[in-house]
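Here the complex is missing a single protein chain, while all its other protein chains stay put.
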Amino acid sequence: METKTEYKPFEVDQHLTAHGNYWAGKAGSRFYTALRDRKKILGSPCKACNKVFWPPRSVCTFCFGELKDLVEIGPLGTVETFTLVTYAEPIHPRPAPFICAVIRLDGADTGMAHFLDEVEFGQVTIGMRVKPVFAKDRKGNILDIRYFKPL
Amino acid sequence: MKRNVAIIGGGQTYHAARRHDVDEPEMVNEAVRAALKDARMTIDEIDLVILGNMEFFEGTHMTDCWLVHGMGAYGKQGLKITTGGTVGATAVCAAAHHVASGLFDKVLCIGFEKQEEGDTGAILSGVANPLWGRSMAGAAVGYFAMMGSSYMAAWGAKEEHSAMVAVKARQNARRNKYAHLKLDITIEDALNSRMLAWPIRMLDMCPASNGACAMILADEKTAKSRSKKPVWIRATDTAHNEQFELDWRDVKTNRLIFSRACAGRLYRKLGITDPAKYFDVFEVYEPATWAELIWYEDLGLCGPGEGFRLIEQGRTNIDGPIPVNPSGGVLSTNCIGASAMLRVWEAALQIRGDAGEHQVPKDVRRALTTGYGGTNWTVMTALSKTLDD
Amino acid sequence: MTERVAIVGVAQTRFAPKRPDVNYGEMAYEVISRVLQDTGLALPDDIDNAISCSHDIWDGQTISDIGITDVIGGHLRAEEKMAMDGSTAVFYGAVGILSGEYSCSLLMAHTKMSQTNRNIVNNVAFDPIYTRMLGFDYTSAAALQARRYMYKYGITREDAARVVVKNLANAKRNPFAWQSGDLTVADVLSSPAVAPPLHKLDIAPDTDGAVALILASEERARKITDKPVWILGIGTCYDAHYLGDRDLSGVFALEKAAARAYAMAGIKNPRRSVDLAEVSDDFSYQELLWLEGLGFCDRGEGGRYTASGATALGGKLPVNPSGGVLSGVPANVAGLNRVAEAVLQLRGEAGDRQVRGANIAVAQGHSGFCGQHQCVVVLGN
Partner (left out) sequence: MATKDKEWISIPMTVDVPYRFAAGSYMTKCLTELRDSGKIYAVECPKCKRVQLPPRVVCAECHVKNERWVELPHEGTLVGFTIMYLPLTDPTTGKPHEPPFVYGSVRLDGATSVLDHMVEVEPDMDKVWVGMRCRLVLRPKDERIGDLSDIRYFEPLPGQKKPQS
């Protein structure tokens, strides 16, 4: 008869690491060059829906129309909702705790998810007016806006 | 299936190593718009959207959720399927089932991959079991190399035979405006290309492509009223394979393997015994040259060990009696999530007579397609021009 | 539906925060072997196809159904994998049977949340062009949804906390649940803040587990069981992706998915027709939101409806008598577990958590952050 040996559950630590490079495409490239070079924030107007969308896109999510134009929106906006991220993760671009929010820029009908700073969490309210703080060294990604802060 | 199902439209992007001009939703949208245009339909008419894509290849979780606007899926029913290289064909089968169920009349299915965005090498090695073989992952090249060496040792084929497949694929691709590798190459070029893993050379393997394919499937009533050239899905079958025993490369194996099991069932569904006569064109998923030769045998287009004779005699050429991959196949275009769907769509184009310069010269009434992926999986689809074919 | 599809068997693992003793294939085998045994069916002959539901990135393996092909009976046979919530697998499975292609299908969902970091996994679900780099995950996104919902309708943290109190008390009656207890609203409110207004007890815990389920055509079902549970209606719907595109306090996708499912089931008034619901309360407030989306109460009334006791075990419309996802059910498995629990209720096999006289049940699942894709299943006995 086989003697039954008890084995401690065997576990192995590994990582799956993938170095990606995401192309921003037609609308995204124009958005990021304007942000990087001119500190301008662009959105996509849809004539059929009579709305301006952020983020910019080449196809309307809601009516499937082709969108070719971009218009300037913001830079001021209004806080629609917010939270405080209290925990730290390697995916975070800034140390916790930090405030995340959805901000609807003036002239846009959909909001931008981003950070709030230079304000205590307890002071943030829905409806608060905010403006963007741009990064000095802009690279053509969403962190070219460092965060939004109250007016 | 309880209702007849037809392909009433389809479209694909141009396939290329680089698509810097589009993000993933924009690229998928190109194929979706092409399919809608082909079907003379608006997105509002679509009842349900199915996406086939491998989430890890672009390093994005829930790609269907991000791509909602590109797919036109906002407010619609939908689901996402991920079965590896077969996924494009699985999405077609799923779309066919949705139509056949009677719950949906017009279903859009999409397959895509933007391989340049992700880290395909790292992610492909992740296919290996994390505790058994991931540290040793020989990659797909090693597997197909052993298949090639096994095939040569078993049947006396030569490297020239795989080179013939490599040349046929790329020469066919030159006639296909959407194909990725359109190479004017000769047997010598193929034999002199860089050795990757003996006997697999650079030109024996598929490229990494960016691209998308979309198809619209509909019920018989819709198909007949809306489409001049509906292509009918007559039968489908799927066979997966166990995790660790990959016997496809052991060409003399006596075991029933996925390819033969699937073909056998599909032929029984159709009641046929001579597929080489029955079907007018084949689009098979050949990630490597040797795999195409083995498909010939596993599909019963010839006997065991005779596959390399078919290519030698030119029988599977675009103008041969058994044309295989007139599109250029996966050896010319491999955007993984779309590759298996492209087989079906290319076969449908052949049946419609709309394949343009790569249209096979003979009358095409019936076509067979295969997918390939995972640990030796396939999905097969049989198409026909009319319901009487 | 002209033809009917039945659920003829269900099995679930005992959920646990961590299962170091099994890999995901073995964990799947636990529920597959049990559901086969319970139904008296055997692989490969009695099952036509298998559908698994999991995500490569959770599983840590590319094309991760490779790891369950053996145990699910996929060798040389039809096996599909979908990467969504498990509730949608029921949709996909039912369609396969209605198409006439299959008559008996095995569904299985599995996830081992313990083997990785949920926030890193979920971050990759945000679009890489505009949002991912900001470090969002499902919890921070849910917090934005929670605050917007609370703001718009005057819902309070106490309203959401009552869901936790109810569900964890229900979970005490469910032998498969691992997180349960007699909590007070104060306990929930005072648990550590994670992403306000969400605190630790508002958030479903990391869990390992699997659920399997067998679907059959009416003809097959009659031979397999004398207690078939029928899929009366089923519907799905996608919302927009970007956080700012959606009305986060709204239930656009769920309302549409529910309308489709109810229409198929011939249900005109869910408040009158439905006896119980199992919803995917990944976060406490979501149960309130989903109650509204499913039409069990008016918009903005989720808090009051719950406070009235209507959703308690023994209430007018018991919701999550099992303890729900808050009691510990893995991501992706959650929706299939909702369906499985609803089946047990309709079969009268729910033990101490049984709802008396249950004839019609609704199960709901969602995938994507803040419930972007919704699936509603209406079941009857």
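Here the chain labels run A, B and C in written order, and each chain numbers its own residues starting at 1.
We take it that a residue touches a chain if its C-beta (ideal position, glycine included) is under 8 Å from a C-beta of that chain, and two chains touch if they have at least 3 such contacts.
Because the structure is a prediction, the values reported are computed rather than measured.
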Would you list the chains present here that the left-out chain is in contact with?
-> A, B, C
Contact partner of the left-out chain, one of C:129, C:231 or C:289 | C:129
Which listed residue, B:41, B:183 or B:200, touches the chain dropped from view?
-> B:200
Touch with the omitted chain, as defined above, among C:6, C:95 or C:121 = C:121
Touch rule applied to subunit B and the missing chain gives residues 20-21, 59, 121-122, 125-126, 129-139, 141-142, 145-146, 148-150, 153, 194-200, 242-245, 249-250
Residue numbers in subunit C that touch the chain omitted from display | 19-23, 25-26, 29, 33, 42-44, 57, 60, 69-71, 73-75, 112, 114-117, 120-121, 124, 128-129, 132-133
Which residue numbers on subunit A touch the omitted chain?
-> 2, 5, 7-25, 28-30, 32-33, 37, 90, 140-141
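Here, only the chains that are shown with their structure count from here on.
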CA centroids of subunit A and subunit C: separation to the nearest Å works out as 28
Report, in whole Å, the distance between the mean C-alpha point of subunit A and the mean C-alpha point of subunit B.
-> 37
Determine the centre-to-centre distance between subunit B and subunit C, using the mean Cα coordinates as centres, and give it in whole Å.
-> 34
Multi-partner residues of subunit B (at least 2 other chains) | 23, 56, 59, 68-69, 74, 117, 123, 126, 130-131
Listing for subunit A: what residues touch at least two other chains?
-> 14, 16, 20, 22, 24-25, 28, 61-62
Note: in the complex, subunit B contacts subunit A through residues 19-27, 29, 42-44, 56, 58-59, 68-70, 72, 74, 114, 116-119, 122-123, 126, 130-131, 134
Parts of subunit C lying in touch with subunit A, wherever the complex brings them together | 20-21, 57, 60, 117, 119-120, 123, 127-131, 133-137, 140, 143-145, 147-148, 151, 192-198, 240-245, 248
Which part of subunit B faces subunit C closely enough to touch in the complex?
-> 1-3, 23, 49, 54-57, 59-62, 64-69, 73-84, 90, 94, 96-103, 117, 123-124, 126-127, 129-131, 236-243, 256-258, 261-262, 373-375
